[in-house]
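All protein chains but one are shown in place.
A, B and C label the chains in the order they appear, each numbered from 1.
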Amino acid sequence: MRSPIPEYLDEVLRTCAGDRAGAVADYVPELAAADAEQLAVAVSAVDGTVYEAGDSRTSFTIQSISKPFTYALALADRGYEAVLAKIGVEPSGEAFNELSLEEGSARPRNPMINVGALAAHTLAGPPGASRAERFERVVSGISAFAGRRLEIDEAVCRSEMETAHRNLAIAHMLRSYEVIEEDAPHVVEDYVRQCSLLVTTRDLALMAATLANGGVQPVTGEQVVSRDVVRQVLSVMTTCGMYDAAGDWVTTVGIPAKSGVSGGILGVLSGQVGIGVFSPRLDRHGNSVRGVRVCERLSADMGLHMMDAPAPARSVLRGGRVLHGPASRTALVYELQGTIQFAGAERLVHGIAHTPPGHNEVALDLTRVYSINPVARRMILETVRRLTHDGHAVTLIDPDRVLSDPVAGDGIRPRVVDTWEWGEAPAT
Amino acid sequence: MRSPIPEYLDEVLRTCAGDRAGAVADYVPELAAADAEQLAVAVSAVDGTVYEAGDSRTSFTIQSISKPFTYALALADRGYEAVLAKIGVEPSGEAFNELSLEEGSARPRNPMINVGALAAHTLAGPPGASRAERFERVVSGISAFAGRRLEIDEAVCRSEMETAHRNLAIAHMLRSYEVIEEDAPHVVEDYVRQCSLLVTTRDLALMAATLANGGVQPVTGEQVVSRDVVRQVLSVMTTCGMYDAAGDWVTTVGIPAKSGVSGGILGVLSGQVGIGVFSPRLDRHGNSVRGVRVCERLSADMGLHMMDAPAPARSVLRGGRVLHGPASRTALVYELQGTIQFAGAERLVHGIAHTPPGHNEVALDLTRVYSINPVARRMILETVRRLTHDGHAVTLIDPDRVLSDPVAGDGIRPRVVDTWEWGEAPAT
Amino acid sequence: MRSPIPEYLDEVLRTCAGDRAGAVADYVPELAAADAEQLAVAVSAVDGTVYEAGDSRTSFTIQSISKPFTYALALADRGYEAVLAKIGVEPSGEAFNELSLEEGSARPRNPMINVGALAAHTLAGPPGASRAERFERVVSGISAFAGRRLEIDEAVCRSEMETAHRNLAIAHMLRSYEVIEEDAPHVVEDYVRQCSLLVTTRDLALMAATLANGGVQPVTGEQVVSRDVVRQVLSVMTTCGMYDAAGDWVTTVGIPAKSGVSGGILGVLSGQVGIGVFSPRLDRHGNSVRGVRVCERLSADMGLHMMDAPAPARSVLRGGRVLHGPASRTALVYELQGTIQFAGAERLVHGIAHTPPGHNEVALDLTRVYSINPVARRMILETVRRLTHDGHAVTLIDPDRVLSDPVAGDGIRPRVVDTWEWGEAPAT
Partner (left out) sequence: MRSPIPEYLDEVLRTCAGDRAGAVADYVPELAAADAEQLAVAVSAVDGTVYEAGDSRTSFTIQSISKPFTYALALADRGYEAVLAKIGVEPSGEAFNELSLEEGSARPRNPMINVGALAAHTLAGPPGASRAERFERVVSGISAFAGRRLEIDEAVCRSEMETAHRNLAIAHMLRSYEVIEEDAPHVVEDYVRQCSLLVTTRDLALMAATLANGGVQPVTGEQVVSRDVVRQVLSVMTTCGMYDAAGDWVTTVGIPAKSGVSGGILGVLSGQVGIGVFSPRLDRHGNSVRGVRVCERLSADMGLHMMDAPAPARSVLRGGRVLHGPASRTALVYELQGTIQFAGAERLVHGIAHTPPGHNEVALDLTRVYSINPVARRMILETVRRLTHDGHAVTLIDPDRVLSDPVAGDGIRPRVVDTWEWGEAPAT
């Protein structure tokens, strides 16, 4: 069987290809020379399976899409506090190249506009790193998200340096406020080189999938940055990623995303997929016209909007069944299923609290459960503790050991079995 | 067994009670008289089970927390386009009572600041409704979220009207730009009455749970607003709900939320829980000091941050097993489990596409599946169609009929059974 | 002989009449009905002689040209400090109807924009005056500048009240910041009535002449406000009078001025003339298109720009002549002429200091002097004192007693004569 997904992506591209609105960025000659008709999409599962369509293997410079990744590197290398002291997290409501800082704090408002991205660049690598070391950290760090060493487009880099007046203004302003301490022209040059890294749409999908996968590159398996760093990066992408159209993007597309001036867009659906899109013509916000349309289409078709509540789940608590054992013993078995998070564990607790078991022996059947998050684990163990104190003998049926380290409070250890079996009769 | 959740909530309140920073809002005498020590939290499951602690049954005026709800009513009554023509969705980066409109469009920047909330108030109810009809729509509409008829605190209302200069300025400004067409002082008076609706922390939790539950009030079962309206409201709360600290809130708490000047905060975790918190002392942004701390604690403890990827799920595709039947027939059964969304369906498609079944008969076992969203349903049916065209006889094992209306493209209808049974031998 | 000035003014109007750019203000129906072709100019000497051309006797509503006059009344009635505490003096760089206050001080930026003019209106009259008393003070005060009781155009007033949303917004904002303490709608109503006072272009010229004449109405002779108040009003008109084109106006026209939305412009050349111009079509700044052209023409033709240095004056010190008297007495007479201000007195002092008289008797001949300002008077008297201490017998030849109260320091009283005569021989 051929997967229907590539065909679906082909169809999405066909639908959007007719839109020839917008214009290729022309402030850099090398960018202006791009073939405006190029169009590509790629979707990567969190295991690294990539579906792609259109010009998905064509290289282009990463530009602003590098911003969330250097921000991630800065957070990884310097820690949350040090980075937050230098760069804010509030949407700016202004253009990507604005020359202003947050009132009062004199920080760049967020890392997704140039002023914040230049600052973030200087925070990659350990304090005291040389310029060359820092730059290597940026290149290898961003490459780690893609899962391959990325090259620099030297022609675009040179071309951009010739018109880098605005970024030079920003860097000198940052220096004047002591947000950066490095030589301003050097920072701009290195930042422009960072933006000149060559990626394909497929790369974007894999980089996004690394974020969707909690920081683990799906193909190489490398934990590029921690889960906490990913959370911070995705949060900031949500409110600041799409330039001054952030609110509009959140309501209509609802995927944390970042766009770049060469026409790329990267989108992340946490836990599910990474998305890359590419088409060079830009709207007045600087976002790829057809790229935005593709994302809107994917969001609508795939139900990817982050505020779309999943349809009310059938209860994780399937109910209880009573088992009759030797010597008139009876046991009440609660069957759980699916992914257990707070809301699921609450269902279990709620059920037991409102309809007391009434049986001496109680079991929680986790056979159909395939994931328990930490808060749910704590709630289940607390339930075990309370049931035990209430006089019940508690058993966990957990063939896959989904509930790790099953020790409840007060040192209580429930019996753990693969399938139900009558154990020793409990004391009554 | 007593549920451990109330105890947990008690403990959270104890931890946060010591923080006496901030000050009670004093611009309205009646608000200034509030007991600053009050502290409450309530969490409602999407079935209406409410856990509460502290002063959760104490009434206070809803104030700005009414904003997302009148916005929801406006969207429900006038439609997305009509409302968007009058009120934007971008974060403002300014104070809640700012006197300015979006440049160019001359719209309020979003419905979570006063200027947008006053405009939203006038859009509740059908066009042409009388003032009294519109106000009744607002009261009954907000009450529907709470599941009970809310009363108005006339004393606070009168007290606020005496110092409503700023809101009068805003309303007259809106009138001068023709964003509103009603008499400005009337609009302010009705808006102040709307803000004077009395709620408890428990009410907030249930109102939030209605949003978390796709617009269905968990107790009354009423579909108060549609799922699309909820999505829009939650999106706007995400970027604009917590005044000018929206970015900070998204990164640290990560729950769509709205706060009010009397000290309440309402938070929504879509599909999971609704949260209400209350404590009168406010920080400089106008958010309840202890309310914010409680939310941060809940978010951290419960893993509620919306950018927290769930731990990589055990595959929804548990694998296949080969069944041997009569007359040397063999069938390959793919076992699925859990909630199937795009990413899960992709796993199935991927598995089948990369490892062709190699058996004449193929079954998809949905016994352990408890939810399939529309895109996943379409992908599964497309898989059925392709397998069929590839010459396989396809069976769905779906005792709970989780896959609704199982007709694939080209009119193909797979066999559906409750448990595996060998049917008629397929043609080969 | 017929004066050539009216002919000159006729010619100026002819030159400017062809410019039909701009549009009549249309936000108030009654204003929109104005005959767009009307054109008038009037120039008043500081003695009240008025030269006029065009529709100079046509009435129109005074509108914003009332602003400097209520500001003057506020200064007169409450004093500089009380008014400055409420209203700033800095140019705003924004539109006349902006809804904002000075950061930090929360004052209107200046009294020439609506927000400041509304505040100024409430400061006219004594503290504690009733609303009716304050309004009467405004009408009679502005009328005193014109030299006749001005009437109100009730139709325009009513018409403006119907669209006064913006001013209502401003007034409520002022009330919310406690810049005004009165009922906001009342203040707007009275302010709109103030703006509806009917004036002619001739009135404007005489009102301007009152300012040019140090606050004394040239025809009635009434000291309407003090010289200090006039100085403050003219200073603020210089930097803030012509809306957001203040800098452009100062460089090109260079006359303190104020324009109004019905098409009037009032200009003041301190000590020389008052100017009124009227033509209804406005440019994008809200200034009369042909009015601005007339003012530019008058400024260029008449050399009225306030930064035009007068041609270097022939020295006020004409030189000295030696008189030979009885008994070999000789006297050195310094002849002065013209208006003596600091720079002129400095010439005298400089001359005497560098070329010591060398004669026992010294006279200052003030026959040709027709004005001495206070600092020049003090310098002349100090010169008398020093000459006396140096042993000279000093005489003032001052037939018109231009040097008032001629007592120098140390009680020294020079001899004062109408024409030179040899007095008693001084002691040597």
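By definition in this document, a contact is a pair of C-beta atoms (placed from the backbone, for glycine too) under 8 Å apart; a residue touches a chain by one contact, two chains touch by 3 or more.
Only a predicted model underlies this, so the values are computations on that prediction, with no experimental measurement involved.
A.B. asks: Could you tell me which displayed chains border the chain that was left out of the figure?
C.D. replies: Taken over the complete structure, the missing chain's partners among displayed chains are A, C.
A.B. asks: Would you mind spotting which of C:133, C:162 or C:248 touches the chain that isn't drawn?
C.D. replies: C:248
A.B. asks: Return the single residue from C:53, C:192, C:282 or C:304 that touches the missing chain.
C.D. replies: C:304
A.B. asks: If the hidden chain were put back, which residues of chain C would touch it?
C.D. replies: Those residues of chain C that touch the unshown chain are 1-5, 45-46, 49, 51, 88-93, 110, 212-214, 227, 230-232, 234-236, 238-240, 244-248, 250-251, 254, 256, 269-273, 301-314, 337-339, 341-343, 346-347, 349-350, 352-353, 356-357, 368, 370-371, 373-375, 379, 382-383, 386-387, 390, 400.
A.B. asks: Mind listing the chain A residues that contact the chain we can't see here?
C.D. replies: Counting only chain A, the missing chain is touched by 99-100, 163, 165-166, 168-173, 175-176, 184.
What we mean here is this: only the chains that are shown with their structure count from here on.
A.B. asks: To bring chain A onto chain B by a C-alpha fit, how many degrees must it turn, rounded to the nearest 5?
C.D. replies: 180
A.B. asks: Round to the nearest whole Å and give the separation of the Cα centres of chain B and chain C.
C.D. replies: A distance of 64 Å separates the two centres.
A.B. asks: Could you grab the centroid distance between chain A and chain C? Build each centroid from C-alpha atoms only and quote it in angstrom.
C.D. replies: 68
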